[in-house]
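All protein chains of the complex are present and in place, except for one that has been dropped.
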Amino acid sequence: MKTARTGKAVLPRRTLTQLAGAGETGALHVEGEPGGIVYLTDGWVSYVESPASPGVGELLTTSGRLPGQVWEAAAASGDEVGPLLVAQGHLTQGELELCTLGAIYDAAFFVLSPAPVRVRFGAGERHPLGPVCQVDAGVLGRELTRRRRLLDDAHPSSDVDTGPLVAVPRAPVPRLVLSGAQWELIVHCDGQRSATDLARLVGRAGYTTLLELRRLAAAGLVTAAPPDEPQAAAPPGTGKPPEPKAGTAAGTEKPAEPKAGATPGPTAKPSPPVPRRATNSRRAVAAGGGGRTNQTEARLPRRTPGQQPSGPDPPPAFRDELDEALLTRIRSGLEAL
Amino acid sequence: MADMDASLKEIMQIDGAIGAALADYTSGMALGTIGGTKDLDLAVAAAGNTDVVRAKLRAMEMLNIKEAIEDILITLDTQYHLIRPLTGRAGKGLFLYVALLKGRANLAMARHQLRQIEENLDV
Partner (left out) sequence: MSGIDDCLAQAMAINGAIGASIIDHTTGFAVGAVGRAPTDDPDATWAGTAEIVNVAATGAPFASARPGDRVEDIIITTLDGYHLIQQVHTVFDSRLVLYLWLDRAQGNLAMARRQLRQLADGLAGVPAGSGAAAAPVPSAGR
């Protein structure tokens, strides 16, 4: 088993293209923020995982599609998890394929970022999920480029992509229409959770979460949390900032665990990105070109309607003023999705 | 030929119809509405369906498709929403819209009737 190491930073996409062209089988470990692993089988991308996006196991368990124990048992069996679950009748082949494809494209968006990072290829390494899908590296790359453009079309600033997020306390317009996915995000934007945290919490794809957050930012509903806010609940000294995932229902934490066994990637191997993620994220925001200006821009709308002197700091009672019928409508709309 | 009010009344005669509107998809405004129940907010419906028509037109523009949309049918769990852009020159930018109760509507018949009403509509 050979292991190729690259000391200097490279574009992970370029390395992937080379490996795919050579028909390699193995795992491309990508460092950086957030980093992750791309698994190749005979030059085809067979799986991708990243700490920034939920994997197949998380998608299936947080949604309630599979009980945590079922996933755990399959992961512990030593067999190829995906085919095993289908063979045992827990999943249909269609579900497995759709879920895996979704997870691949989602994780790839974060792993194959356009920034140069250090990579390492572990030849022969395979993902325990087993053979489910084969994705062409070129097709994958083109789709990622398109997705990046979609993000910028929604909101041309990365100010909500990393760091903690907060929902604006006052709606910028008197009447809003939100999709169910957007509502889920808004209620969990607590000034501490980042886009990644939110995606994992609600069991939705990392990219679509990012896209919804950009839309919400463009609508003036969500902004990056101001730097002075999060420490309220977080002991400032602790290296590990408040891990929002810990606060979720038991159902979320449980299923995340088997991943350690099933998917060595995000939990075990590329350990550096995980702890660093939260601390570095704010810096990433500040460094993001134009991030700060756009951040102000995004926050602007919440002040414009504030005619009372209390402006940016409305009383909590504000919520009660919301039209009850509207809330009912929003709820039924949400249920409709 | 029938005017808008007569046409809207006629639409309400379609089996299962619970509300109808003639709307302008450039503005999202309803020129006229009829019906509506506690299960259907017509103003919202007209605006919402404006978005659907616009999206389709935008998509077709993007695709450089010259052909016209005849109708758009959106099926919900309990309702059908049928949208029919006006074809005449005077009706450019307008569409007829009807919401039907799924359990009481005959979809094929409803599409047929809406087409006839649209053809006879004089705006």
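We call the chains A and B, going by the order they appear; numbering starts again at 1 in every chain.
Definition applied: a residue touches a chain if its C-beta (ideal position, glycine included) is under 8 Å from a C-beta of that chain, and two chains touch if they have at least 3 such contacts.
Note that the structure is a prediction, hence the values are computed from the model and not measured.
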item	value
Among B:A2, B:M29 or B:A55, residue touching the chain not depicted	B:A55
Subunit B, residues in touch with the chain not shown (by the definition above)	38-42, 44-45, 47-49, 51-52, 54-56, 58-60, 62-65, 67-79, 81, 99, 107-108, 111
Contacts of subunit A with the absent chain, listed as residue ranges	59-60, 62-65, 91-99, 101-102, 105, 143, 146-147, 150, 177, 179-180, 184, 187-188, 201-205, 207-208, 211, 248-249, 251-252, 329, 331-333, 335-337
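The definition used in the following text is that only the chains that are shown with their structure count from here on.
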item	value
Euclidean distance of C-alpha centroids - subunit A vs subunit B, Å	39
